[in-house]
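One protein chain omitted, others in place.
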Amino acid sequence: MRINNNKAEDVKIAYIGGGSRGWAWGLMSDLCVEEAMSGSVYLYDIDMEAAKKNEVIGNKYNHIKEAKTHWDYKAVETIDEALNGADFVVISIMPATFKEMYSDVHTPEKYGIYQSVGDTAGPGGIIRALRTVPMFEYIANKIKENCPDAWVINYTNPMTICVRTLYKTFPQIKAFGCCHEVFGTQKFLVKCLKHMRGIEDIKRQDIKIQVTGVNHFTWITKATYKGEDIFPVYREFCEKFKDTGYTLEPGDKNWANGAFFTYDKVKIDLFLRYGYIAAAGDRHLAEFVPGNWYMKDPETVKEWEFALTHVDWRIEQLKERLEKSEKLYSGELPVEIKETGEEGVKQMKAILGLGDFVTNVNMPNRGQIPNLPYDAVVETNAAFREGTVSPVMTGDVPEEIYPMISRTVAEQELIVDACVTKDLKKAFMAFSIDPLVRLNPKDAKKLFDEMVENTKEYLSDYII
Amino acid sequence: MRINNNKAEDVKIAYIGGGSRGWAWGLMSDLCVEEAMSGSVYLYDIDMEAAKKNEVIGNKYNHIKEAKTHWDYKAVETIDEALNGADFVVISIMPATFKEMYSDVHTPEKYGIYQSVGDTAGPGGIIRALRTVPMFEYIANKIKENCPDAWVINYTNPMTICVRTLYKTFPQIKAFGCCHEVFGTQKFLVKCLKHMRGIEDIKRQDIKIQVTGVNHFTWITKATYKGEDIFPVYREFCEKFKDTGYTLEPGDKNWANGAFFTYDKVKIDLFLRYGYIAAAGDRHLAEFVPGNWYMKDPETVKEWEFALTHVDWRIEQLKERLEKSEKLYSGELPVEIKETGEEGVKQMKAILGLGDFVTNVNMPNRGQIPNLPYDAVVETNAAFREGTVSPVMTGDVPEEIYPMISRTVAEQELIVDACVTKDLKKAFMAFSIDPLVRLNPKDAKKLFDEMVENTKEYLSDYII
Amino acid sequence: MRINNNKAEDVKIAYIGGGSRGWAWGLMSDLCVEEAMSGSVYLYDIDMEAAKKNEVIGNKYNHIKEAKTHWDYKAVETIDEALNGADFVVISIMPATFKEMYSDVHTPEKYGIYQSVGDTAGPGGIIRALRTVPMFEYIANKIKENCPDAWVINYTNPMTICVRTLYKTFPQIKAFGCCHEVFGTQKFLVKCLKHMRGIEDIKRQDIKIQVTGVNHFTWITKATYKGEDIFPVYREFCEKFKDTGYTLEPGDKNWANGAFFTYDKVKIDLFLRYGYIAAAGDRHLAEFVPGNWYMKDPETVKEWEFALTHVDWRIEQLKERLEKSEKLYSGELPVEIKETGEEGVKQMKAILGLGDFVTNVNMPNRGQIPNLPYDAVVETNAAFREGTVSPVMTGDVPEEIYPMISRTVAEQELIVDACVTKDLKKAFMAFSIDPLVRLNPKDAKKLFDEMVENTKEYLSDYII
Partner (left out) sequence: MRINNNKAEDVKIAYIGGGSRGWAWGLMSDLCVEEAMSGSVYLYDIDMEAAKKNEVIGNKYNHIKEAKTHWDYKAVETIDEALNGADFVVISIMPATFKEMYSDVHTPEKYGIYQSVGDTAGPGGIIRALRTVPMFEYIANKIKENCPDAWVINYTNPMTICVRTLYKTFPQIKAFGCCHEVFGTQKFLVKCLKHMRGIEDIKRQDIKIQVTGVNHFTWITKATYKGEDIFPVYREFCEKFKDTGYTLEPGDKNWANGAFFTYDKVKIDLFLRYGYIAAAGDRHLAEFVPGNWYMKDPETVKEWEFALTHVDWRIEQLKERLEKSEKLYSGELPVEIKETGEEGVKQMKAILGLGDFVTNVNMPNRGQIPNLPYDAVVETNAAFREGTVSPVMTGDVPEEIYPMISRTVAEQELIVDACVTKDLKKAFMAFSIDPLVRLNPKDAKKLFDEMVENTKEYLSDYII
């Protein structure tokens, strides 16, 4: 990489999980329109076929009329080739297959435990962690070998646990995790201001926020628009829509709307009860609080009007994306620019010294939240500058939400430790106290064992 | 007070709740046989009649043959008289009456929530805190006025919340809380050594322990006997009795045995699952973990073989104690020496400079447990020396039990803050996340409101 | 204040020390060319005459051709008028007169103690603190009364002590301190790159830095240019110029050059010995280390080739500025735009939500430097966003420079405490351990007493 005329040239990005049908195309689109950077993207995937298709698709972006720069896409057979000398590493993988995810999400239903997502928290999140952590240990070691100075951006869930594993495995790593859930909440605040005050055309970035907590259970403790505190108007808004949810304007219409449906009633309820803005989709939020609250049974979920995303739907949806992949690959469908709203490219630019930037990321706690454990991965704002990403001092988690957040962090720390020590007994300690798992120890153990069995192909390192 | 020939003379003890029929007599007995101290005990109680009876009873102790010292007992009409110039203040009160406690313990049963004690944690503990905190604020202010340098020993539950309130109200107070639950666990370890190794005549003090956590949810992280680690033998013991509980030798046969019954199966289960020794009675322990574990319903409790102490039993039992009080007062029954096993008198001696001493107490966290919040009240060992009670460095709570303990502390901190700010909304935040309260927000609110209503006579300062 | 079309209108700035002949004109110039903000500047000064002159001078700026906005300047008779409803408060005062400063700087010379500046550290800095703190207590209380939500920017020395006093007096204050010494060091690094690598036209902002420490004894622990580590080339540079100093290109040619002269030999020496870049002028740096190093006597100073700024020179220089003031006031000299290089206006913009921005400021340590005392004022980078200034996590001070910095912070904390408790005995504790004061306790006391006597007019609140 070198900087020339305020442009970064020869930037090398390694994309782990580069066969992705979704995220990868989004990155291609975002890179294509950013004139300040050019270079190459190395696509590595355990599905080499998929990576190769994305190589072809990626290179098509250089030829569309909106292209402002040039990126060489290159599928490679080994992770070393991808990582060697990389400036940035993007990790966006699917740990195992939908078969395992099916078990994560739906096996607990036999015990009356429902999950809306099942990839971060709850029994599904824990079992997913068990198989994901060894993959991240592998990746971290490979980064250490091949590109110890690279900046690593993770998009994989369970986010907190993945980033924590990177740092546990290679403490000098320069990694952070990114997630758009907070952005979605900013957009929700935009809608609130539009509806309650008639203000049009606010961009989500105009809603300035302080964030704290952990990924998918992030909270906004301060929000302003043009210098004014939004909390009072948001309170009015929440009071108005607490019974119906905000139904006037549907959520983002992206490919996943149906199964991701929500009227934000959980978000509204949490604000009215705790006084801070829960900053993730209802489906995520519901997984961090006692299961009896919002997901006691499908009827309760219906009352709260959000979706339990069925894995069958995901499987179906993947088929569509595979078809789309074929069409993009063959040229039947042209590649096109679609703003993703993600900030990865902007973050890379800032790290390269091409513009300071403050946004929320997931990084180890080195004091930015003094009342959470040191080194646990937390989500706060951070300042991106040339060569540094420095979390800003965020202060203590407010006492009202501290019991829920500190509990979550302690559970996640225990999970990570169970995973890196390959200790299923310890994993079960976390499993049995998870607030979605409302079972007595014996039933909890039975469920745990069954779920472990269903993912055992990926747990060969564990002492069973 | 003055020290003469290694004896402390003219010691003044103020006993708040001095009309007690139980604790007070125990203290009388302990004081009576401690030759190194003499002085006066001022008994203050909102039930002046009861205090007066205890004055008479107390003074009888000076005339029994075992008496090694002299103490003047004196019932006083105002708390100021009791406190003025006191060297020590003992607080052992009953916050409100059994009528309120009845609601604390049994109202939740309508919602399927069972409680074994109901005075520390769970819905009962929270509602009890609401009415107890204002009393402790009053007492703390009175201490500040009358005897700011006195050492204050609290025995009242909810212990953690009471001690925390004393410090919040009068930060310079020299207070700590004492509880015998850990001693009971030491005795349990004595039985374990006797049964498994045939060692006889071990005193509980010979079991040396490191303790951490919070009152009634205290954990032993290290235990030795004559320098040897007890954990391996305790593990064998637990494996042996995990299904039956330890039934060979019943618990302490004191006045409360029936309703306090336990075979220690909860304690054993927690050890086998978490690897550390839970150091309180099963009835207390069960209230700090998810309600589904041990108290899902009366059948589950039966399986775990411990008692849900019914308040009717307590009412009945009080009658007996009232009768006993009359008999002691009239002389029909002679006062007698009964070793309580409590350490209050020994602690006073050490504070007076008559012998160093290390034991477990409840005090604000000033770093003795680095991974719990600063200032929260925690239970650890402390060194008692002339004029000082210094908690010893205990280190981080181990990660296995950290999720449960950190959650508890965060909830307790929120409760105390709700109580001192007289904010029922905040109290409900804690209530709804309590692991015994497994209700959706609406039902939780209904229960909370009903319980608050039942104790409202004591909540006049709260904004309702 | 209101935001309209990305412009802030009706901004009210209170300028405490608004009669200034220098800083005030710089602010006028900077405000004049910033089109995103307009409003009014209230000038308050104990020298009302001077403030009135500046009102006239300031308003002239609205009529020059470069003016991009409009600001009303208004001298006011009371500090309340100035502060009432202010959005920003700028504090730039001269504590007492040059007579007192003369004593601060030159009285110690009788004892062989030389000072290059005498307003921050050393005996002069301490005595100056004694009289400055009461002024800042007064200002902080006035801000609390009149504009508790205003953002306060301090430029007065001793910087650390002034900002610390603001927070001690009014803990909710939103204040930070700004100083251009670090910018000067960035410019020095620009020269280094130009000289050693031939790179032209680097702006100081292009040198990205991590800073740590305290004002005037700030250190750069990481510096990059276009992503490359500057430390190796700076090392070469320092080795090259360690004997001669960097003489090829003189320092900034501002009004003060002669008396502020330096060849940066101290800065170079500190880098070669400690491995980090001392980021202030040599005259400041020399005052934080043992007096024997660089200021044993005038000969030693000469060897190190920096100036001891004599207060006579300052007095002389003030006369020139007074003359300039008259000319600007009368119009004999036209007001003109001169970029100050200060960031105050940019900071205000960022706080108003008109552009994120990261720069170094002096703020209380809330964990940004974990190994310095909590609440002590430290200098680190901070992220400026709408409504917030959040220090970034900076990490521990490196052990090589930790002894010098931790000592300094501890001394400053003691000084502030001496000042707010008006305790001269405590002030002397700090005085006698200051590394410039190399005297035995008796001589130190004599000097201290004489210096206190010379400033006693401002110490009426102290117990003498």
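Order of writing sets the chain letters: A, B and C. Residues in each chain are counted from 1.
In the analysis below, contacts are C-beta pairs under 8 Å (C-beta built on N, C-alpha and C of every residue); 3 or more make two chains touch, one makes a residue touch a chain.
All values reported here derive from a predicted model rather than from experimental measurement.
Undergrad: Sort by label and list the shown chains the missing chain touches.
TA: By the stated touch criterion, the chain not on view contacts B, C.
Undergrad: Sort through C:Ala14, C:Ile230 or C:Leu439 and give me the one touching the missing partner chain.
TA: Of the listed residues, the one touching the omitted chain is C:Leu439.
Undergrad: Check each of B:Lys222, B:Lys240 or B:Lys422 against the chain that is not shown and name the one that touches it.
TA: Touches the omitted chain: B:Lys222.
Undergrad: Which residues does chain C use to touch the chain missing from this display?
TA: 269, 273-274, 289-290, 292-294, 296, 300, 371, 373, 399-400, 402-404, 406-407, 410-411, 413-414, 417, 426, 428-430, 432-433, 438-441
Undergrad: Could you list which residues of chain B touch the chain missing from the display?
TA: 1-3, 206, 208, 210, 222, 224, 226-227, 352-353, 356-358, 366-368, 370, 381-383, 385-388, 390-395
Following the convention adopted for this analysis, only the chains that are shown with their structure count from here on.
Undergrad: Given which chains touch which, is the overall layout a line, a ring, a star, complete, or other?
TA: Shape = line; chains linked end to end, path left open.
Undergrad: Report the inter-chain centroid distance for chain B and chain C in whole angstrom, where each centroid is the mean of the CA atoms.
TA: Using C-alpha averages as centres, the distance is 56 Å.
Undergrad: Just give me the whole-number Å value for how far the CA centre of chain A lies from that of chain B.
TA: 45
Undergrad: Can you list the chain B residues in contact with two or more other chains?
TA: Residues of chain B touching two or more partner chains: there are none.
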